[in-house]
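Quick one: the structure is below, and I'll ask about it shortly.
Apart from one protein chain that is not included, each protein chain of the complex appears where it belongs.
Right after this comes subunit A.
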Amino acid sequence: MRLANVYRLGLKELISLRYDPVLVFLIIYAFTFAIIAPSRGVKLQLEHASVAVVDEDRSQLSVRLTETLLPPYFQAPEQIGVDEIDAAMDAGRYTFVIDIPPRLQADAAEGRRPAVQVIVDATAMAMAGAGARYLERVLVEEPLLYLQGDRAESSPAGAPAVASVIRLAFNPNGESAWFMSVMQIVNMVTLLGIVLTGAALIREREHGTIEHLLVMPLNAAEIMLAKVWANGLVILLGATFAMVAIVQGLLGVPTAGSLGLFVLGLGVYLFAITALGILLATLARTMPQFGLLSIPVFLVMYMLSGANTPLDAMPELLQRVMLVSPTTHFVAFVQSVVFRGAGLDLVWTHLAATLGLGALAFAAALARFRQTVSLSRL
């Protein structure tokens, strides 16, 4: 193994990449638009929820109830008729519909305790639960404040016996853009890591240049490492750019942890994921087969890594199975470092696991490398 060879071959890799417009476009797209659009547009928690109000009372109280539906939690509420509820819910136009019965204010004033109905589209999983809890709280508190005037607030007599001070650590306002943007970087790194390296290997095989390398005094490990560092470096730069310019700059996400530690982890993860890309490329005979193989692998690693829905919401068994994916460890690493500001002492286990899995993938790819060189030709 000679590092000079690895270096030279990697430079060649970079030149080749520069002349592949599709891949270059893919990289640019991945680290700009593919991060911005989901971060700005997708809210996994109660934010910008669509809500309609059926106001059958049209009293001061009902107007006041409607006014509790505030941004950023809710979009401006729309007024609909009671007969429109079913159709609107079926069409998925609103996630929440609040039905204020006739005579609400009068009944409330007379102490008849009328019921406000909150209809929740329970297929909007993440948002439905949080929204329902929020609405239950404000719709109960608001009439009280209204009827008692604002006395209640200033009166210590009305305060609860035990106060709860709830604090969302690491993301005090619960902004989903923070989470979304950083997780999109992880996803794009995963996709590109697999695609760039795998495609680079298969392209060399299809063009016959890999044979050329193998009759030279080079070994498979050198050829593979060259692909790892060259493609890894491109993605590392892209991801770091996305972190600094897009996430911290454009989207204004404050990151708690050290950028250096993030980049270090990214480097380790790139080793693992590019090695996996090579492994997949040695399993496929042709480029389309590689595509067909890597897309499901990517989908599973991405969807079940904890980057979309929390890992601990998955069944125990599946959580264990997903530990063989370096993405799972890296997602945990990133969440700890970037959001919670954890130091190396807390996250080194994730790093070690990523590195170990990467080494395994690398070893497996190495074992298959030579015997598959000839596959595409026959």
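We take it that a contact is a pair of C-beta atoms (placed from the backbone, for glycine too) under 8 Å apart; a residue touches a chain by one contact, two chains touch by 3 or more; residues count from 1.
We adopt the following convention: contacts and distances are computed from a predicted model.
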item	value
Absent chain [UniProt protein name; select from "Succinate dehydrogenase hydrophobic membrane anchor subunit", "(2Fe-2S)-binding protein", "3-oxoacyl-[acyl-carrier-protein] synthase II" or "Ribosome-dependent ATPase"]	"Ribosome-dependent ATPase"
Of A:Q60, A:Q79 or A:T209, the residue in touch with the unshown chain	A:T209
